[in-house]
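Heads up, one of the protein chains got dropped from this complex, but the rest are sitting where they should.
Here is chain A:
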Amino acid sequence: MASLSEEVLLVVKKVRQKKQDGTLYLMAERIAWGPEGKDRFTVSHSYSDIRCQKISPDGKAKVQLQLVLHTGESTTFHFANESTSRKDWEAAKELLQQLLPKFKKKANKELEEKNKMLQEDPVLFQLYKDLVVSQVISAEEFWANRLGGINNGESAACENKQEVGISGAFLADIRPQTDGCNGLRYNLTADIIESIFRTYPAVKQKYKENVPHNLTEKEFWTRFFQSHYFHRDRISTGTQDIFSECARQDEKGLKSLVTQGVKNPMVDLLSLEDKTLDEGYGISSALPSTSHASRTVKESSNFAIIKRFNHHSAMVLAAGSRKRDVPADQASETSSTDGNSRDSDFFQPPLKKVKLQEAIEYEDLQQENRPKTVALNLKKSDRYAHGPVPLQSQQYTTSQDIINSVNYIKHEMSNYKPNLTQVLSSAAASSAIAALSPGGVLMQQVAQQAINQMVPTEIQAELKHLYVAAGELLRHFWTCFPVNTAFLEEKLTGHLECMLQAAYSKFHIWQTRRMMRKT
């Protein structure tokens, strides 16, 4: 039953359905039909269920409207009112035309969201497969929790998405190609079609009206390109073209644009006129008259082209700044000319002032407004430069001492000759080593074990053998220098070389053997 809160958009009386008289109600979210005299609706379809509507062609006597649902079934309504059937039928058709796309998108969008979610999250997909496909839980339950986020987030996502603008040159993309025998091929992609619809809502309207009832899409576009509307020289003769109405609408729109003018006070379009300085240098000649009659043919065709270009640019800009979800606003497309009207709204006095100020002042040339700080005022900054006074008492030396010491050292070093063979006595060396070994004077805090306690004795013995052998080889090596005789030279380059190699490989073998034994 119809709820009280539902908004009834249209009521059509005397609509027959299945040979029964009744009334057709178009509500905000559904379409319903109830038989005459009864209160309840026998037929009720929500718009999201309707796939499309079909209308009977114009010539037929019977005026019918058929609704095809997604499920495939269809319902036919016959508008039987003698006098107003046509009008009712058209009104109903138009309303449906406008409402259906809105709901269609919603239904599709939900499915799309679901698909996307399943694709993005493989875990979810697996879960879905396991639970829903094998019918453990129904699909509705599965999506009940998850889709709650979608409906809320949808509007936000839509707002955040940037709208794709229209390329100004989209008409140029339709490059006609000669088709062999005197024909032209125009390539239309979906993008171009969309651009045309967005820029010229009048064309869109025509498309909706005629396709698919009167013309096929192909025919529509053929007519479009053939029409003078599209062509350069638009001569608005009274032809029976479906697009002549569009041409008239465009003219109207253009005139309203011109009268509106540009409200932005920063832009002065009138100063951009062509001013020639010939013929008198400064004497202003009379402005060329803009009336149609006095123009030459060439001038008028140029004028037409320029007019068309201006109109086209204005439409592109208007379409770009127009929001998407205003389909009901199509009637006012040219008069809105959103760019301009918005400009005029924007340039209220305070904003204009702000704009002027921005143009005049530069931010970084102005005084900086940093928070006020107090300067640090150090009276005795050399205090930071001194470290702690050494704890040991200073040794004081008399100047005589100093002089004596310096003389002594000078004397000593004047005869200095390095004597590197007498640097270290073995007694001193051994005592130093004892001090440095674990347990010695300097190593009291070392808790580490000496390696010779960690390594087993047999490895130590082997290592000692290897080391002694290496030492012997080294001794041979060093005794070859200086290379005075040929014998030494030969020994060095040949004999010793392979000896060293042999020694190295022996050590390497031993090392790997040891490591293998460990593991």
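Assorted remarks:
Going forward, a contact is a pair of C-beta atoms (placed from the backbone, for glycine too) under 8 Å apart; a residue touches a chain by one contact, two chains touch by 3 or more; residues count from 1.
Keep this in mind: contacts and distances are computed from a predicted model.
Per its UniProt entry, the chain excluded from the display bears the name "General transcription factor IIH subunit 3", taken from "Pyruvate dehydrogenase E1 component subunit alpha", "General transcription factor IIH subunit 3", "Kynurenine--oxoglutarate transaminase 3" or "Epithelial membrane protein 1".
Although one chain is not drawn, the whole complex shows that of A:Leu10, A:Ala304 or A:Ala470 it is A:Ala470 that touches it.
Screening A:Lys19, A:Lys60 or A:Lys410 for touch with the missing chain picks out A:Lys410.
Per the touch definition above, the residue from A:Val8, A:Leu184 or A:Ala429 contacting the chain not shown is A:Ala429. As for the chain not pictured, it touches chain A at residues 376-381, 383-392, 394-395, 397, 399, 401-410, 412-414, 416-426, 428-433, 435-436, 438, 441-443, 445-446, 448, 450-451, 464, 467, 470-471, 474, 481-482, 504.
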